[in-house]
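Subset of chains shown; positions unchanged.
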């Protein structure tokens, strides 16, 4: 049975909506954790400035060394939750592309992981960013393609073409299929 | 020139997303106000119980007399804002159908109003309700059809078939066309 589902997609691509739908349609109780959980847990000083996370005027996100250090511990902790028996949906933005994926892959070693790419056309994601009303403009467009470059998935969904619930059902079917064949 | 745009639609139909997009694409500065603003301004005691707003187990919303009294004053105040020169997008749920519309129509007398129906298929809205993760289950499905019954619109959009930004552009075009012809 799948123990961890990693959703990777750009800002406003619809990851957290899929995550909530997965919690509703998957059998059993799953935790939904993600980069937003981590950022909320960071000190305010790391949400800006050179050592934490910063937002360039065009929406690009820049991450500093102290952010990276806490993130590494966070990833180790989420992996430990899965090893302790929790099933976890991780909602991530691989700003570093394959390097980001490698950090998670190493930490999740030995666990059954489903890697899911959450695609959304840049223009559609940019529109949703405006519709949310509380996001820094430009992040959606800036990340739409870049976070997927070089990343390897078991499955991809596209929220420009399907509702979050539909995407969740596709992912849940794959989880069920894996449960039978393993 | 249009002074007030009233968006009416069920819970999770996407009204507030359209409202935010309208603020971005319409010329000039528009205020975005709605029933959520009003509910947030109510005393906690009116958000439950017999005299305020209540939620039945199936997601149906029940509104009591004290809620109605504050709502009437709220509507009068929003109309006064438009008369004082603000352009306003109102994001509403006409639980009472044509009676609700009549309350707004009477208060907005003499103002140039665009009435917009925000449709969303019940199943799609119910899925989005799950995706949001913080809504009372059942409201979306319960309201999807009922809030439109007997209500008259200048324009209707359907968020099951178009993004919030696309719906906003359609509405903005109508606003621009009215500005020319009046």
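First chain written, first letter: the chains are A and B, and each begins at residue 1.
To be clear about the criterion, contacts are C-beta pairs under 8 Å (C-beta built on N, C-alpha and C of every residue); 3 or more make two chains touch, one makes a residue touch a chain.
Computed from a predicted model, the values in this text were never measured in an experiment.
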item	value
Overall number of sequence copies in the complex as this file defines it, 2 displayed	4
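Keep this in mind: only the chains that are shown with their structure count from here on.
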item	value
Averaged-CA centre spacing for the pair chain B and chain A, given as whole angstrom	32
Chain A-touching residues of chain B, taken from the complex the two chains share	14, 16-18, 20-21, 23-24, 124, 127-128, 130-133, 163-166
